[in-house]
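Input: a single structure, listed below in structure tokens.
Note that one protein chain of the assembly has been removed; the remaining protein chains are unaltered in position.
This part shows subunit A:
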Amino acid sequence: MGLTGQNSKEAQRKAAMAVLAHASGAEIAGRLADIELPAHETLREPENGLVMLRGRIGGDGAPFNLGEATVSRAAVRLASGEVGFGYTLGRDAQKARMIALCDAMVQSAEFSGEVEAKVIAPLREHLSAERNRKGRETAATRVDFYTMVRGEG
């Protein structure tokens, strides 16, 4: 695979991970129930830990440590060799394992189409609908200034 191919594969994996990280464990499990899972083994047992979250001074300056967040991670390997990694905020270790499994499937020629169509696409649609709803609710609170004309025109 050329460098461009690798970059686009990485972008595809990241995009899938971003959708999955926003979904709940139950939502992912519900979608995964619709497909026949490939044989796989655990590379890293699902585990909980912390990540120090960083901000930037002034929003765009030098970084500083803001505070930690709970994070779960896991890794799996498909029988066909693809290694998938799962990371997510929170303590749902099984969610991390499912993300790892999806990440491995995204890399597999055999499963990438199915996992995209049956798991990631519907979750993406749901996420985008939620964001749009929040966006519309927020937009209704935007202030429209107008100037009162005083006295005789």
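The rule is short, and it goes like this: a residue touches a chain if its C-beta (ideal position, glycine included) is under 8 Å from a C-beta of that chain, and two chains touch if they have at least 3 such contacts; residues count from 1.
Methods note: contacts and distances are computed from a predicted model.
The chain not displayed here is annotated in its UniProt record as "Carbon-phosphorus lyase complex subunit PhnI", chosen from "ABC transporter ATP-binding protein", "Cytochrome c oxidase assembly protein", "Inner-membrane translocator" or "Carbon-phosphorus lyase complex subunit PhnI". Residue-level contact of subunit A with the missing chain is found at 10, 14, 17-18, 21-22, 44, 48-71, 73, 75, 85, 87-91, 131-143, 145.
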